[in-house]
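What you see is part of a larger complex, with each chain still in position.
Here the chain labels run A and B in written order, and each chain numbers its own residues starting at 1.
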Amino acid sequence: MNLRASEGPRQPEPTPELNELYRSFEDELLVPLWTEIGDLMPPSPRPQAQAHTWRWANLLHLAERSGTLVPVGRGGERRAIALANPGLGGAPYATPTLWAAIQYLNPREDAPVHRHSQHAFRFVVEGQGVWTVVDGDPVAMRRGDFLLTPGWRFHGHHNQSGTPMAWLDGLDIPFSHYVGSGFSEHGPDAVEDHSTPALSRSERLWAHPGLRPVSQPGSSGSSPIAAYRWEHTDAALHDQLELEAEGHPGVVEAGHAAVRFTNPTTGGDVMPTIRAEMHRLRSGVTTAARREVGSSVWQVFEGAGAVEVGSRRWDVERGDLVAVPSWQPMTITAGTSLDLFRFADTPIFESLHAARVHVDGDHS
Amino acid sequence: MNLRASEGPRQPEPTPELNELYRSFEDELLVPLWTEIGDLMPPSPRPQAQAHTWRWANLLHLAERSGTLVPVGRGGERRAIALANPGLGGAPYATPTLWAAIQYLNPREDAPVHRHSQHAFRFVVEGQGVWTVVDGDPVAMRRGDFLLTPGWRFHGHHNQSGTPMAWLDGLDIPFSHYVGSGFSEHGPDAVEDHSTPALSRSERLWAHPGLRPVSQPGSSGSSPIAAYRWEHTDAALHDQLELEAEGHPGVVEAGHAAVRFTNPTTGGDVMPTIRAEMHRLRSGVTTAARREVGSSVWQVFEGAGAVEVGSRRWDVERGDLVAVPSWQPMTITAGTSLDLFRFADTPIFESLHAARVHVDGDHS
């Protein structure tokens, strides 16, 4: 039973008086509920965003072209090219809440320093040689690393290597834009510290398992760790699958390991609006169909397989990206051992008591 | 300094190659950041919603017409007419996140039972005679009362009096619709309990100051109080102004008393996405200009005055409604003693560490 008959709610017979009334509504900037309720309040989320896939090969090709044709500098700020969900009218939104873009930096280029209240991360599917400098702390970017720029930190990037580098940027720009919460500010036009340490200072303070510096008590909404290194993520996924092989709990479901990047001051998500995870499937595994309130974007990190969202299905390989709208059932099949990075807006719903998850066959 | 030059970020010279690149972006459902950043990430929120006023007299007139022409029943569900912000393309949204509507029920009419995950309240600017039945608990609606229907409670209304009644409905429909978090379900076509108690059971359990029933421990995201009665709200406002007159703290600023409706299990807002307050200004008072991240809707409850939002200014009187977009400075001037009801989406921003407030002249 739901609030919407298949063809919309039954309406009163049209009459001249009713038409006159409806014209008056328009004149007064009013809209009746009874004509709109089916769209506004469906039995379950019916998002305008669509499931869609973008190919890394294409993204990378266009980023390289942009590297030739478009300079990076003050004003444009970043050579970033955003996924535009086909259901969202051409806006540069991967989903209604999430921004996902490929960013590209030529050898020796700097991206200028700014800060904004929007939360950002970078994920490196391949390459290295760029440092992102966050509030003065240079953070190396290497394949598999997940890097944070929480809101209102000054940051710029510089490529110290002889080769270009491309990576995935994720932000909550669409959410912030829609609800009207965004602030921004310029910093220096060039990055001031071009040093190239292997580890950021934030990691040296914070990225020790189960430990925190006594000098920095309390909790913050965003994680103080600027870089989550691939070696740790890989080891954690490896350990989960090994535990499963030994007969112990740990994996999400058979053959499916997953870790969540967390804020060590709370144990919660890395930033108030963004959840980020890495998943690993054994070759041949198909995940249970899962629906979640809220939207997400997946990127294949390694391996090949197929992704099914609702009635759509795509074969995917390294770097390919998939946008998953709210409450759409999703299934992944691993053709090889398959590693996937995922980010989602789930913290919004958990904070607002609006999270729901449905997993096929799960009656717990 | 901000991310957007007045005429948008400086762009690369258009060339055939660049045009070709931009066409490729479109083909691949991509959008470059460097052409959009001014809109997406302004120095401070630049909402699409506009400040606007709706006159209660007009709303009531059209609601009465609807009462003649449009039946209430399953499908359309409610005889509610929503404010459509002029900046939001005709959608029935008072602001990007908030729904505000006049609802109207004829004598002896029932509005059918349903439930939805969207959070709802009613505020009664005038009239009485309707009971809203929330999960089986009949709640009388009287002038000045603030009434809750948190998400996923079954509810219907019935008018037991011989006169029609109109009131203000507030919900988070636009937010829920945008982020894709809404669920709904029908209940019985008619309200099953037409009794007319003066107080709901929820009030008898929960609306005693500083007390809670030992049988109901723990906290919940929404308030268990179904009705906040005018007599208490009025007394609280009266006491604040009296304390001010005696030289003690309590008011928000000189001549400006304000109370927030709260969830007694947490001390926080009544529902996860909606803040609600009642304000009282002494005659002649002008409030400090105040900006807040997030949007709000005000309704004059009693008295007359003027409201200024950004560069707009309106004289307002009983029942008039004003939508205030994010980060727009707002000032109220009381021509008489002036009572105003306010609701806002602030809890969203406080939960997500994105709240900001600026009050002119406040350097604390």
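What we mean here is this: contacts are C-beta pairs under 8 Å (C-beta built on N, C-alpha and C of every residue); 3 or more make two chains touch, one makes a residue touch a chain.
In this text the structure is predicted, and so the values were computed from the model without any measurement.
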Complete complex - number of sequence copies, 2 represented: 4
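We adopt the following convention: only the chains that are shown with their structure count from here on.
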Subunit B contact footprint on subunit A (complex, rising order): 1-3, 5, 9-12, 15, 17-18, 21, 24-25, 28-37, 40-47, 49, 52, 54, 58-59, 62, 65-66, 68-71, 74-86, 90-92, 96-97, 101, 114, 116-118, 151, 173, 175-186, 221-222, 272-273, 293-295, 325-327, 345, 347-349, 351-354, 356
